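Every protein chain of the complex appears in place save one, which is left out.
Our next item is chain A:
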Amino acid sequence: MDQFTINLLFVGASFALYIGIAIWARAGSTSEFYAAGRGVHPVTNGMATAADWMSAASFIGMAGLIAFTGYDNSTFLMGWTGGYVLLALLLAPYLRKFGKFTVSEFIGDRFYSPTARVVAVICLIVASVTYVIGQMTGVGVAFGRFLEVSNTTGLLIGACVVFAYAVFGGMKGVTYTQVAQYCVLIMAYTIPAVFISLQLTGNPVPALGLFGDHTASGEPLLAKLDAIVAELGFNEYTAHHGDTFNMVLFTLSLMIGTAGLPHVIMRFFTVPKVADARWSAGWALVFIALLYLTAPAVGAMARLNITDMMWPNGASGDPVSVEMIEGDQRYDWMATWQQTGLLGWEDKNGDGRIAYFNDADPETVAKMKEAGWGEANELTNFNRDILVLANPEIANLPGWVIGLVAAGGLAAALSTAAGLLLAISSAVSHDLMKGQLTPNISEKGELMSARIAMAVAIVVATYLGLNPPGFAAQTVALAFGLAAASIFPALMMGIFTKVNNKGAVAGMVSGLVVTLIYIFLHKGWFFIPDTNSFTDANPLLGTIKSTSFGAVGALINFAVAFTVSKMTQPIPQEIEELVESVRVPRGAGAAVDGH
């Protein structure tokens, strides 16, 4: 059986499973559609949250970014896990106690202002749509590869699948489907990593193998990797090269953003008790950590494998020959990935060899020129988003592992895209339509407007996903910045302080607007290419990249909210009581539909 058929088989079987579950657990009422009737166990909820959370960015994108940058991209690892601490300590238990369905309902009630609710809905939609763009990038890569078509075709097919999938059921269908998706994606991520770790270090646990010895050379794996990439003129893998201030700020943005993303917070509305909300965040992080502790190993080992393939006799030997790439079965993955347009090589100096090195480093260029390999790097394109999907092929693993990884990558992208579409649609139909514009809308009408909102969101995201503002994980990082600057501060101030309605609205608006403008200035207005005035290599403010600006936005949000709140009337008595009641678990009871 050829690889294409195996991939189709794995992807097809996993899809049949998800759709089967979605039909079996189809949502009947609106309350089930949004919050699964609150009958979800903390462990189940944790697993579903993990699937919801770990998207194309974590699965497809992150290890690639770590592989090609090394230590400096540890920010993704710390940022996307550290946010759960904030979520568990500062938000989850209190929002569960409050007992409504959506994030904007809390903001609207706590700040006794329909305006606050509408502003929250807008913040939520902006962050979520940006997030979906990142997912669509990943979906395009995954579908492009497994259907063996171009990235663009893959993206368009993927968009149709995501849409069909998301309209099928509400949260309940999604919750159990996501448990299945978690199982598929974690197997798909860890199984190849275990194989590769065994090949390179003899240790079956990738997280331990990373800090173990490289079997072939007897040296520590990371020391070996540092040496070989340095020989080719790249930055040492474990060393720190970038700007420390920006690194701190970026990590903080990802952390705050994690705690401010509506589709994750919504999960904590669905556990039975306040105590369970505290445990749920922990369980979610357990399941997330399984992937996040493996990811740095995947990155480092893939980097070593790729470098070894391009320099089969070490960096002082000959580079790989074109003949070998085209003829040797171990190099087949290069031809397959070339079809997607995400991998490219070119024998620029016509010596029949492909030399891979850092041609921005003059010393290395001189060295390569002397050795006769030319002045230019000939591995011209290696899209970071293909690394994880190509990894099992690079390591020459059996066909079924490759099929499994294709299914896992799609599970990751699909589960998150579906969760986000649900958050967007509930914001539009529940908070905007039923809550504000048309309070008398029927249940049927509400479900209909939810589905229309999903359709619009996916069309916009697909269009922008064709020219994404960065690799999957980078686009997703922008979404976190937006959530960090708008939603998180409002929620936190709602629970921990007595900031009033005007303060909250002013804070959210200024946080969102400033951050959005900063991002647009660097990534192009509405992410349209070539409309940017600055680049992240040379940012407007010192060393602060647009991806790191979320933390600054959050600070602005807090500062504006406190200042405005101080200058205006204090909160009324009943809101004071609401804040007091949210702080103690006693009498949480079942949540009620506020409208």
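The definition used in the following text is that a contact is a pair of C-beta atoms (placed from the backbone, for glycine too) under 8 Å apart; a residue touches a chain by one contact, two chains touch by 3 or more; residues count from 1.
The rule we apply is simple: contacts and distances are computed from a predicted model.
Peer 1: Identify the UniProt protein name of the omitted chain, choosing among "Isochorismatase", "Xanthine dehydrogenase family protein molybdopterin-binding subunit", "Phosphoserine phosphatase" or "Membrane protein".
Peer 2: "Membrane protein"
Peer 1: Tell me which residue among A:T5, A:T244, A:N313 or A:T563 touches the hidden chain in the full complex.
Peer 2: A:T244
Peer 1: Among A:A142, A:L185, A:V229 or A:L285, which residue is in touch with the absent chain?
Peer 2: If we include the chain that is not displayed, A:L285 is the one touching it.
Peer 1: Which residue, A:R117, A:K224, A:R303 or A:R353, contacts the hidden chain when the whole complex is considered?
Peer 2: Among A:R117, A:K224, A:R303 or A:R353, only A:K224 touches the chain that is not shown.
Peer 1: Which residue from A:I19, A:V43 or A:V85 sits in contact with the chain not drawn here?
Peer 2: Answer from the full complex: A:V85 touches the omitted chain.
Peer 1: Could you pull out which residues of chain A are in touch with the chain that's been left out?
Peer 2: For chain A, the residues touching the absent chain are 71, 74, 77-78, 81-82, 84-85, 88-90, 93, 207, 210-212, 219-224, 226, 238, 240, 244, 247-248, 251-252, 255, 273-275, 278-279, 281-282, 285-286, 289, 292-293, 296, 496, 580, 583-588.
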